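Shown here is a partial selection of chains from the complex, left in place.
Letters are used for the chains, namely A and B, taken in the order the chains are written, and counting of residues starts over at 1 for each.
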Amino acid sequence: MSNWSPRDPSSIGVAFLGAGRMGQVHVRNMASIPNARTIGGADPFAANAEKGRDLARAKRASTDPVEAIHDPEVEVVVISTPTDTHARLIETALRAGKAVWSEKPIAQDLAETQRVVDLWRELHLPVQRGLSRRIDPAYRRAKELIASGELGRIEQFRALSRDTNPPPLEFLLSCGGAFLDMSVHDLDLARFLVGEVEEVHAWASVLFDERFAKADDWDTSVIMMKFRNGALGVVETARHSTWGYDIRTEVAGAVGKVIVDGGQKTPATYLRNVAAEGDLFGDFADRFEVAYRRELEVFFENLGAGRPVGPGPDDALETLRLAVAGTRSWRENRPVRLDDVTG
Amino acid sequence: MSNWSPRDPSSIGVAFLGAGRMGQVHVRNMASIPNARTIGGADPFAANAEKGRDLARAKRASTDPVEAIHDPEVEVVVISTPTDTHARLIETALRAGKAVWSEKPIAQDLAETQRVVDLWRELHLPVQRGLSRRIDPAYRRAKELIASGELGRIEQFRALSRDTNPPPLEFLLSCGGAFLDMSVHDLDLARFLVGEVEEVHAWASVLFDERFAKADDWDTSVIMMKFRNGALGVVETARHSTWGYDIRTEVAGAVGKVIVDGGQKTPATYLRNVAAEGDLFGDFADRFEVAYRRELEVFFENLGAGRPVGPGPDDALETLRLAVAGTRSWRENRPVRLDDVTG
C-alpha cells in the first residue's frame, strides 16, 4: 500500500527541518523515542541548526533543508519550519522518497493544498500532519467514546477557544484571518469528533483590539454549523483572555456527553480571600506539551510497525475548506454550503 | 408614578388565581412573607381552591377568578393559571385597580402582549412577571458583576439548556414551538445580561423524538445572535438529557467572565468504580425552588416600600419578539433582524 518501508524498524533515520522554538521541542522529544535515530537536520540559522544537532546527538546539520532531505541515511523528514514553506518542503521530501511528518497546516490556500494531496496520492508515501489536539489524550478519549457509541447519536457540538494574548500585528497580516489561523483548530475537532459539515454561517467583530481591523481581521467570532448527520454545532473564538488559556469542547449525544475543558496545568489550587487561583496553562504550547511528545512517538511506532500514519494531506484539505467557508460566510454575510467551496 | 398604593404596607391583601402544582408553591411561599396576607383565591377545581385556602390560612376561596379579583379586601392578584388565560386575567385585574404578579408569559402572541402593555401603560398599576431566572441569586450575581463593570465590555454570550425529559405531545401541540417555549428563557437572559439583540439566525433539527416532527416542532436547536452593542452570542437548546437538568450560561467580557452552571442540588458526591454521581437537579422546579420564594418576597418588599416592581409587560414584549425572530429565522431559513419583527 505504501511505497515506503524503513531499513531497520527499530532505528529509523531522521532529519529535522527547522530548529527554532518548536523544532527544538520536537528534536528533544525524538531523542527519547526508541526507534527514531536523528541523523541530521537543517535550519537557515546556523546556530539553530547546530543547537538541533547537539540536542539530537546527531552527526551533522546544515543551513540547507534540501541537502538534509537528500541525505541517504535519512528516511523520514520532520518539518517545523514557517507555514509558507511547508508545502514546498513536503513536496521535495516526497519526491526524494522520504516519509514526512509536518507541522500544520500544509498551506493556507486550497489550490496549494490540493497540489500536495495530488502528489501524495501519486507517490503513496507516509505523511502525517502535526495535529496536536487529535493526538492529545483528552480528545482521543472523547473520540473513542464517540466512536464506540457511548454517546449514542450525536446531537450537539460546541467549542470555545480564547487565547491568553493576541498575536503581534505582523503575524496578523499574514495569517489568513482568525478562522484559518485560530478557529481552524476547533473546526478540525468538529470534523474529527462529529463528521463532515454541510453548511456554516459565521459572524465576527472587532471588539477589543483595533489592530485586527487594520489587518482586515477580527478578534471575536462565532460560527454556526449544520453537520451532514443532522447534528448542530457552534465554534466561538476570541483572541484574548485575562483568565488563562480557555479552550473547551463538548459533544452531546442521545445517551451521553463528553466534555474536554482546558484543564489545569497541575492539580494545585490556592485559595485566599474567597478567590481561588488554579494553576492554569499559559498557552497552547503549555497545554499540549504531552501531545507534542505523543504525536511523534505514535508516528514512529506506526512507521516501525508498518501501519498507516495520519491524518494525511487529504484530511487537511477538508478542514481548510471548512475554515474557508467560515471566512466567506462572514465576508459575504450569508450562510455558505461546503459543497460550494471548491477553490 | 403608580396609581396603586397599599392600604397597610405591612399587611397587603392578596388573592391567588390558580392553585395547581405551582400555585400551591406560591401560596405556601406567601405564607412566610411578612407583609403578604392572603385573603382569598380561586381555582376552577373546587378541591384545588380549598387546598389553596387551607395552605394560605385564608378566609375564602371559590372557583371564579373574577369574583376573587373583585374582593374589596384584595389589593394584589397572584396568577398561576394556564398560559392562555394570563392576558385576560391580567387585564381584568388591572381594570379592577389591582396590582398583579403573574407567571410568564403574558401571551405567546405579539399582538395580545402588546394589548396588555398598552393597558398597563394607560393605568399605571404595578405588574411583575414571574421570571425566576432573573431573580435567582446566581443570575442576579452575574447581572451585578456585569452592571458594575467587573467584566469590562461584553464580548460573548453563550447559553445551553437541556431538559431532562421532553414534554408530552399534547403540550407540544400548543406550546408555540421550542424557541417560544424553552429557548425563550435563555433569550430572556441574553437581553437581561447583555442587552438588546440586532439580528438572529437559527437552525433546528428533530434528532431523537419524532413526536416533535408531528407537532411541527423540533427537539434540538441553535440560535446565533448579534447584539446591538457588538457582542456575539449563541443559545443552544435540547429537549432531553440523561445526565440531569443541564443549563449553563456564560458571559465573557474584556477583563472578566461569569459562569452560571446548573449547579448541584446539594454538595454531596458519591464516587464508586471511577464514576462520580453528583446530586443533580431533576428539572427547573427543582433548580429554581429558592427563586420561587424570592421572586414573590421581592415583589411584596417593593410593593410595601412603594418602590417600582418589574420586569413588567413591556419587557415581555421584547423577549417574545426575540423568540419570534428565532422561529421565523428557522422557518424561513434566513437571518432575521429584530427591527423587522413588528407583529
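Convention: a residue touches a chain if its C-beta (ideal position, glycine included) is under 8 Å from a C-beta of that chain, and two chains touch if they have at least 3 such contacts.
Quick caveat, the model's predicted, so the values are computed rather than measured.
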Assembly check, 2 identical chains modelled here, expected copies in whole complex 4
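Quick note on the criterion: only the chains that are shown with their structure count from here on.
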Separation of chain A from chain B, taking each centre as the mean of its C-alpha atoms, in whole Å:
44
Interfacial residue positions of chain B with respect to chain A in the complex
153, 155-156, 158, 160, 162, 201, 203-205, 207-208, 220-222, 224, 226, 230-234, 236, 238, 240-243, 252, 254-257, 335
